[in-house]
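Structure record follows, encoded as structure tokens.
A single protein chain has been removed from this complex, and every other one stays in its place.
Entry: chain A
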Amino acid sequence: TDVIIESSVGYFTEGPERKDDIVKAKQEGKELTKEEKQRLRKEKKQQKKSKEKKDDKPSRDSEKEKKPASAASPAPQTPTQPPAQKAPSAAPAPVPVPASETPSAADKPAKSKAELKAERRARQEAERASKGKKGDVGPQAAPGKPKAPPSELQPVVKRLPEHVQVDNPEVLKKLAKKLERQQIPLRSDYGYKVSLFSHLHQYSRKAPLTQQLGIPSTVIHPAIVRLGLQYSQGIVAGSNARSVALLHAFKQVIRDYTTPPNEELSRDLVNRLKPYISFLNQCRPLSASMGNAIKYIKKEISNIPSQCKEEEAKRKLLNCIDCYINEKIVLAAKAIAKYSIEKISDGDVILVYGCSSLVNHILCEAFEKNRKFRVIVVDSRPRLEGREALRRLVQKGINCTYVLISAVSYILPEVSKVFLGAHALLANGYVMSRVGTSQIALVAKAFNVPVLVCCETYKFCERVQTDSFVSNELDDPDDLIVTRTGTTQLEHWQEVPSLGLLNLVYDVTPPDFVDLVITDLGMIPCTSVPVVLRVKNVDQ
């Protein structure tokens, strides 16, 4: 089975018997009892304290020794320890070093037991060496300082949970700890990552997370396992589809849920959902719409009064979810279609990109209301989602043309309007959507063609981003290998050391390129998104 790193850390400090039991239990996929979980937590706290009591400086010195050795390790090991900042202890640092070596080399996602034993032995040697060097070194503000004793009270730079930092070993370690506590396997990265995006995860579709779960998994509800698989294989794709699938899966979870004795539904159910959410996040990073849906559900659950009977509470929750789907997705689509039809006049030539369920709905509605227009569908590799949009529109009887994104500047002089869908609308007015959208908006602006973005308000997000690098999603790089004629010259790309394949999923469009945003609240300019967010927060 895949390794949970932390389990090996405690090996030499605690008696191995209890740990063995717990590790065995995990490997069997049984859920840890509450007592075992508490014991785990206590042990870890003790480990932390004992490490801090040890003299910092000798271990710092040992870390410094390790540094030139690890200098050979590849780029992802960026200098992450600025002076005067809390950093994890020196001991786990060597562990990510060999870990980061393996992904950059060949495609070995899992580490063998032998390698782990070797790491553990190396760490033990390091500890023994550091004990020998006690009192040797004067106080140095070394950059590789391990966990400072709490008395120093260094200000900790708290990272928001949404920021993925795959090249930062401390953050990875925290993530691994969290997943181990929730008993979810850690999915490892695949293939060489382009250095600009090395802070993001890159997974292979051939290694879904569900392969690492025991059968049957009692930790994660089967509806969620199925959903996770559907996400990671791309069977359920598209912002609205993913949110609706998520809400339906949560409904199933709620239906099958029973409150354990001495527990309150409002608190226990929320805690039950947390590992599911981590699991889904590992399968495929959560979208902004899913994040908002989850926030809503958590709020609804915690607002359930404690004297409410279980059946009634469950019924209420199921009702809430149905209302949410109905209001925020179905009715919103109807409202948006109503506003958009005002903007579609007879004789229009409308350009759409990729497959947005909302834009397709709008065009079908407008066609039913007897507006005379024709559509140009723009598509791009490797997803080729435009074909799905094309199929749906042609089935309705709409006059369509199909081009690839490389032909956009050729076709734009014919176009009178551009309709785009959005994955999320950020708080500074930027539009996050499928990669290629900002390209189309840019070219449309150059040709003075109005760009309209259609987006429901539940996709509005408090995040702020000005570029597509900081937060994005990397898809499986193997998708780029096959070409139209079926030749695969890139098949052995991993063996070429200087070659990297980049398969981005999202990009960010600045508000100057967008003329109008159509939401269920009406037509607003792109710069008014924060106002809507503010109004919504006041309502809630």
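Quick notes
As a convention for this text, a contact is a pair of C-beta atoms (placed from the backbone, for glycine too) under 8 Å apart; a residue touches a chain by one contact, two chains touch by 3 or more; residues count from 1.
What we mean here is this: contacts and distances are computed from a predicted model.
Among the names given as "ATP synthase F(0) complex subunit f, mitochondrial", "MAK16 protein", "Translation initiation factor eIF2B subunit alpha" or "Ribosomal RNA-processing protein 43", UniProt records the absent chain under the name "Translation initiation factor eIF2B subunit alpha".
Contact with the undisplayed chain is limited, among A:343, A:381 or A:463, to A:343. Among A:171, A:236, A:308 or A:532, only A:532 touches the chain that is left out of the view.
Along chain A, the points of touch with the absent chain fall at residues 343, 417, 450, 452, 512, 515-516, 521-525, 527-528, 531-532, 535.
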